[in-house]
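Before any comments, here is the structure.
Here the complex is missing a single protein chain, while all its other protein chains stay put.
And then subunit A:
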């Protein structure tokens, strides 16, 4: 990586960007000097690394030792800034997590920005710096990118699309179709934090809560998990639609039934209270820094200990088990003593959650 942060080229761009008062305008996407300056002074300086500074429309990376894993995701969250994060850090964490759920080590990210005319440059820089911080903290550099500007009203501030590439060690076979009867179901921490944090900041629903989004990169926890227990059958991050959607997806993919114990679900009291007030089910609320893990029952306690010792895993818990079920249902044993089916939710109550 370059040791020196890049300096502004005063010959090319005699005046610096007016970040305090300026806004993105159509010239910033026009392919001319203004765009070059925006890219250089906001993106280039923040993301600076040896691949990006190759200065080409693509990055050339060294060969990787293992199978390549790739994932891509778009981020359209509203509001752009929320308790516990922003669209930038979310776009880094989300894609790192998607790559890592295969058991792979994420290596590189790309980032593409669709910016609405009028976005304050200060907001853009804050988002980009947050992405740069998240990417550095995770040790996964942003190696290539793109910027487009669309007319006011054609986007909402900024949309970000990131892609991630990782490398997967031989011997690891982790996937949504590999869950088996008798597996234990683990979750890496409290559920529903992200969705409730976002909801609390929606303009038509401002309520006071100390809840922050759980947006976090989980690849280090996953590395520790696969090293300790290579027999993990499946890892999945329960994002949009929460546990309810993810578990139904997995039950169908693996052709099994899943049984959860309500008492075992880690839910923060403030999240529980907010859900109660709004009449929503915490099982259907989005997470951005949690994973679900499936492993043979006799390995569950050991895996739990590894998760609890890893970053972002201190509240991990065993929450259920896998059964044979031709109906492929997700069922919840309630603390009330009854049982109910956990269905996919319709979800339109919370558009643009990530």
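Basically, a residue touches a chain if its C-beta (ideal position, glycine included) is under 8 Å from a C-beta of that chain, and two chains touch if they have at least 3 such contacts; residues count from 1.
We adopt the following convention: contacts and distances are computed from a predicted model.
Of "Hydrogenase maturation factor", "Sarcosine oxidase subunit delta", "DNA-binding transcriptional regulator YhcF (GntR family)" or "ABC transporter permease", only "Hydrogenase maturation factor" is the UniProt protein name of the chain excluded from the display. For the chain left out of this panel, the touching residue among A:151, A:177, A:227 or A:276 is A:276. Contact with the chain not shown here comes from a single listed residue; of A:20, A:60 or A:327, that residue is A:327. Touch with the hidden chain on the side of subunit A covers residues 204-205, 269, 272-273, 276, 325, 327, 329, 331, 334-341, 343, 346, 348-349.
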